[in-house]
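I have placed the structure first, in the form of structure tokens, so that the comments after it can refer back to it.
The block that comes next holds subunit A.
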Amino acid sequence: MIALQLAISGIATGSVYALIALGIVLIYKCSGVVNFAQGAYAMLGAYVTYALLKLGLPALLAVLVGMALMALAGMATERLILRRMLKAQIVSVMMVTLGLLIFFRAFCLAIWGPDQIAFPQVFPSGSIDFAGIFITYNYLAAFALATTLSVAFLLFYRHTSIGLMQRCAADNPRAALAIGIHVSNQVSIAWAASAALAGLGGALLATLGGLSLNISDIGLIAFPVIVVGGLESLAGALIAGFLLGMLEAFTEGMLSPAIEEFLRGFTTIQSVGALQQVIPYGLLVLMLLVRPQGIFGRAGTERV
Partner candidate 1 sequence: MTTRQILLALALAILFAAIGYNSGRFWAYLIYAVAIAGIGALSLNLLIGFCGQITFAQGALIGVGAYSAAIAGNAGWGGFSLLVAGVVTALVSLLIGLPALRLRGLYFAISTLAAQFILVYFFKILQPLTNGVSGLVVKPLTLFGRPVANDQEYVVICIAILFLSWLFLARITRTDMGRAFLVVRESELVARGMGIDVSRAKAQAFLLSGFFAGICGALFAFTSRLANPEAFEIALSVDQTAMIIVGGLGSLTGSIVGAAFVTLLPEAIERLGEFLPVAGLVSAFREMAFGLLIILFLLLEPRGLVAFVRRLAARRGGKANALAARAPAKTSNRAVTAQDGR
Partner candidate 2 sequence: MSLSVRNLSIRFGGVAAVSEMDLDVGPGEIVGLIGPNGAGKTTFINCIAGVNKPDMGEASWKGKPILGLTPAALLRLGVARTFQSVVSLHDLTVLDVIKLGAAAHARHKGGFAAQFLGSDKARDQELCETLLAPLNLADVAYSQIQTLSYGQRKSVDLARALACEPELLYLDEPVAGLTLQEGLNMGAVIRSVRDRFGCSVVMVEHKMDVVMATCERITVMAHGSRIFEGTPAETQRDPEVRRVYLGDA
């Protein structure tokens, strides 16, 4: 059944989108900044994990160390750069994160070159047969890991004391400071966690589609996710991630061919190109017109 096949592949990629989007929402909640460099962290994480695997580390260790290194990178970014820009204009801060994206891309380009690299087998090869559909272990593992970590992170955020401190610091930094929460530490933790999650996401994407600089593009795909889910909602990021992953899969698998057929009948247009990459943005625009706060957001924070 094609639909089910598409759904499965959509959920798998969607779970990775959710992972990346979680990080962006986390940073937005506590720094008020949309982090364009999130995609860069994903890409860096993928390359760093690759390097560690090449060094001979066992898969699990490579991923964990990779995440730890990315956490350090996130913390460093926050401390060295973002902290100096607390009073700056929003466009400046967003440009700084864009600058980071450009810098990290160039960095990876310098070290590993522009070509796609085959990512070593991390998960066993082969696939399982589920109701007539083939699901590779790669997809299964990526989905399992991404979802587990996302959900674990959500639970951590909601139910642990550090999570509580994070939420306090994000909602009302002044009040948090007043009750003794070290807000700037919490902000660093948020950046570290986001970068680590993104790094894992990038590594997973590499296992699915190979290692290349284009992994950083996922940072941009995250925008429809966070708008649909709600800029301030972690759970929304998770759910919207799955939704958009599936939307992409179904568009590529079913909608695009259908539209192409239709267009070929009436016009000289032969192909709809990468419609699956643009449709999420169409949904984003629709969402902003109809319900800007997203599915899970609170109304009133986004209109003038």
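Going forward, a contact is a pair of C-beta atoms (placed from the backbone, for glycine too) under 8 Å apart; a residue touches a chain by one contact, two chains touch by 3 or more; residues count from 1.
Picked so that all candidates are chains of the complex that A comes from, given by their letters.
Owing to the predicted nature of the structure, the values given are computational and were not obtained by experimental measurement.
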Worksheet entry | Complex partner of subunit A (touching, any copy) among 1 or 2 | 1
Worksheet entry | Partner candidate 1, residues of subunit A touching it in the complex | 28, 31-34, 81, 84-96, 98-107, 109-110, 220, 223-224, 227, 231-232, 267-275, 277-278, 281-282, 284-285, 288-289, 292, 301-304
